[in-house]
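Let's turn to subunit A:
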Amino acid sequence: MSAILQTTGLGKRFGAFAANSDIDFSVEEGELRAVIGPNGAGKTTFFNLLSGYAQPTSGEIVFRGERITHLTGPRRVRRGIAKAFQTANVFPDESVLQNCRLAALARAQGGFALEVFRSSRRLGAVDDAAREALALVDLASAADTRAGDLSHGDKKRLDIAIAIATKPAILLLDEPVAGMSIEEVHKTDALIRQLAKRMTVLLIEHDMEMIMGISDRISVLHQGKILAEGTPAEIRANDRVQEAYLGGRAETIA
Partner candidate 1 sequence: MPGQILDGFIHGLVYVAIALGLTIVFGMLRLVNFSHGAFYAIGAYVGYAVTERFGLIAGLIAAPIAVALFAFIYDRALLRYFYEKDTTAQILLTFGVAIVVEETLRLIFGGTTRTYTIGAVLSGSLNLGFITYPTYRVGLAVGIIILILAVYFFIERTDYGLIVRAGVRDRTMVQLLGGNVAQASTVIFVLGASLAGFVGAAASPIYDVDPGTGFQFLVPSFVVIVIGGLGSFWGAVIGGLIVGELQSLTGLLFPPGADVVIYVAMALVLLIKPTGLFGQSEIIGR
Partner candidate 2 sequence: MKALRFYALVVAGLVLFPFVIHPIGGYPALATQILIVSIATMGLNLLVGYAGLLSYGQAMFYGVGAYMALLTISKFFPDHPNFWLALTLAIGFVTLMALLIGSLVVRLYGIYFALLTLAFAQMFFFIVFKWRDLTQGDDGISGVSIPPLPLGLTSLDLTTAFPPLDLGIFGNLSDVKYWYAFVAIVALGVLAFVRTLTQSQFGEVLGAIRENEGRSTFVGFEPARYKLAAFTIAGALTGLSGALRAMFDTSISPDALTVETSGNFVIYAVVGGVKTLLGPFAGTTIILFLQNVVSAKTDNWRLFEGIIFVLVIVFLPGGILGTFKRKRSRALLSETIRTTPPHDATQPTAGGAAL
């Protein structure tokens, strides 16, 4: 299997402050890679650079052999890099189903289409893709609920469903279980495992128990750079990683 996503020397500076620097990163197709690190390490910035939410100040990003470093966000999504936001980002006034349909619509029609005479209701494929995504995250029963009325945990899962509905090759999940109850965490854990069977998944999380159980490999970020990379066992045994997490005790967020 070859690297589906690769970065070389990737960096992001805000004036004098380097949120990310010199990141050489590579992930194989189908892998489930966790990106961890203490607060302030640059994880979300890294994801922002990958998704196109932010532009790097140095380095390159290659996706499936194509240099995407300066492509805008929408173009990356259409090429197959989808992300779920850190704070659940949905269309609050639309139904849960419509949220996913919009994503599927973008996938079907592209970034812009002056379809001023066609209704999207005629596009069965859009509907199917949306329902499929909802089924995967187990929100099918809430299809007609107004998205803004969902519980926090459900909103986060909807966010994931929206990302999935664009049929991505890579899914970026930024703290998908933050603020969830234990039950919801387990549900999301199972969901991510399901997703990992169909696509490459990059995951930022603080829940160490979950990370260790679910990941194929782990990348540790510290002060904007990659500190270590390896299998969960290797990372657990790594002294420098223990040190970076202050006193060797990895935190869990319940």
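Just so we're on the same page, contacts are C-beta pairs under 8 Å (C-beta built on N, C-alpha and C of every residue); 3 or more make two chains touch, one makes a residue touch a chain; residues count from 1.
The candidates came about this way: all candidates are chains of the complex that A comes from, given by their letters.
On a predicted model such as this, the values are computed, not experimentally measured, just so you know.
Taking any copy into account, the candidate from 1 or 2 that touches subunit A in the complex is 2. Contact residues on subunit A toward candidate 2 in their complex (touch as defined above): 14, 17, 19, 37, 39-45, 48, 51, 53-55, 73-74, 77-78, 82-83, 85-86, 89-94, 102-103, 105-107, 109-120, 123, 146, 162-163, 165-166.
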